[in-house]
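Pasting a structure below so you can have a look.
Left out: one protein chain. Kept in place: all the others.
Let's look at subunit A:
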Amino acid sequence: MKNGKKLWSAATSLVLCTTLLFACSSNGGNNGGTGGEGGNSANAGTNGNGGNAGGGENAGASNGGGTEGDAAKKVITITYRDDGIGEKGVLFQWIKAVSESYPDKSVEIKPTPIQASEGDYFAKIALALKSKDTAPDIVTEDTFILNSDASAGYLEPLDDRLEEWEDWTNGSFIEAMKKGVTASDGKVYGVPYNTDSRGLWYNKTLFKQAGLPENWKPKNWDEVLSAARTIKEKLPDVVPIWMNMGKATGEATSMQTYEMLLYGTGERLYDDATGKWITKSQGIIDALSFVETVNKEKLGPPLSKVLNGQAGNTASREYLPQGKLAIQLDGSWITGNYLPNGAAPWPEYKDVLGFAPMPTSKGQAPGSITLAGGWALSIPANAKNKDEAWNFIKYALNKENTQKLVIAAGNITVRADVAKDPGYTEMPFNGIATEYLQNAEFRPAQDKYPEVSTQIQTMVESVATGTSPEAAAKKYAQDVTRIVGEDHIVEK
C-alpha cells in the first residue's frame, strides 16, 4: 500500500516536472515552430516578387478580393514602436494627420503600434514579419537592423518601384542617405524618413553656475571629463554626465555611447578593407576606460537609473529639463520632447541647451565625431497589400509630410528639399545637427551587426558595473568570434 502511494507520487511528480518546466520552454518551441514555417513562406514571397514585378500586384489583388470583398475598404496597417506615450506619440499623431489628408479614400490607414522597449521592438518585429498572419503592410525599420531583416527575407526590395518614383530619382533625397537603406545585396529595402546625429547636450545655466563656458566646445575627452568633474565639485546635486550604459537601452547604448567613443579613437567596429570584425584594439580599451572613469569617479547617473530601459527618457524628459543633469551624450532628436506637443514640453530649451560636438579622444583629426542612423518605412515580404502600401509611402514621405514629421520629432531630414525649407531651418539646433553630419560615420552594413551590437551592450554594462575594460573586452572578443566565425575577425 505504502509502496503504491510512493510510486504514484513519483509518477505524478515526473509529469509535473515536465509540465512546469515546459510551461516556460514550450514558448520557445512554439515560436520556433512558426518561425520555421514563416521563414519558408517569406522565402517564396521574395523569390516570386523578385522574378517579376507584377507578382506582388496579383497576389495583393487576389488576397484583398478573397478576404474582404471588393466593396470593403482595404486596411493598410503601419507598425511602429510606441515607447509608452500612446496616442500622444509623434508617429501616431503624424500617421493620423497624413491618413486624414490621404486622397485615396478606398483604403483605411491603421496604426498598429508595438509597445516595447527599444531592444524588444526589433525582436517583436522579426517575429511579426515571419508570418503572413501577423506581418503589417508597412513597418518602421531602424537602418541598423534593416540589412539583417532584408537578409532574412522579411522585407520587399523596392528598387523597381523606386525607379518610377520621381522624388527618388530627381535628387530630392540626399544621396548619402540612400546608403542606409541599401542592404549588402545592393537592393534598397526602405524609404528613409529621418536621420540623426549625436553629440553632447549641455545645460548652459548649470555650466554658468559652475563657472564653465556657456559656449562649450571640448577639444578632447579629457576636457569633457574635466568639465564633468567641475560640475560634480561645484554642483554636487547635479548629475555631471549621462550616457546610456545598460543592456536595457539596447542600440542606444551601442551607438550613442560606445560607438561615439570608439570611432572617436580612430578605430572602427568593422574593417571594410578586409571585411572583418575588429575584436581587439587599443580603441576598444580606450572607449571602455572612458566608461570606467565616468563610473569610478561617480560622474555619471546612479546605476539604478541608467541600467533600465527607460534610461534615455529619464535623462532627456526629466533630468535635463529639470536642471538635474549637466551633460548628456545623446542624439539630435531629444529636442522633439520639448516641443509644445512633445512628451516633456520645455519652451526655454532653445536658450538653456547647448549642443557641442563630441570630440575625438585626443583631439586628432577630424576633431569631432558623430554617427548617423535613421529610420525607414519598409514593406514586409509577407505584407498583404503591397501596392496600396507603396502608394501610401510615396504620399507620406513627400516633401510636405516628411517635413511635418521631422519637425515634430526633432529629427534631421533625409530630403534635400526639406533641408532648404525655412520652416525646417528655423527650428533650433537643426542647422548645427546637420552640420555635424559632415563627419558622420555609419554603422557597418552587415547582417551580423545587430548580434554584435548586443555584445557591445553587454560589454559596456559590465564595465559600468565594475568589470575591468580588459576583461570585458576579452569576453567581447570571444562572443563576437563565436557570432561571426574565426575567419571573419581581425585583431589590431
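List of remarks:
The rule we apply is simple: a contact is a pair of C-beta atoms (placed from the backbone, for glycine too) under 8 Å apart; a residue touches a chain by one contact, two chains touch by 3 or more; residues count from 1.
What we mean here is this: contacts and distances are computed from a predicted model.
Looking at the choices "ATP phosphoribosyltransferase regulatory subunit", "Multiple sugar transport system permease protein", "GNAT family N-acetyltransferase" or "Acetolactate synthase small subunit", the name in the UniProt record of the chain not drawn here is "Multiple sugar transport system permease protein". For the chain missing from the display, the contacting residue among A:G211, A:P302, A:P340 or A:P366 is A:P302, taking the whole complex into account. Within the set A:I76, A:I114, A:A152 or A:I489, the residue that contacts the chain not displayed is A:A152. Among A:A72, A:A123 or A:A176, the one in contact with the hidden chain is A:A123.
Within the full complex, the residue among A:I138, A:A248, A:I393 or A:V406 touching the omitted chain is A:A248.
Residues 5-6, 9-10, 13-14, 16-26, 28-33, 35-36, 39, 42-43, 119-120, 122-123, 126-127, 130, 145, 148-149, 151-154, 246-248, 302-305, 307-309, 447-448, 450-451, 454-455, 461-462, 464-467, 475, 478, 482 are the ones on subunit A that touch the missing chain.
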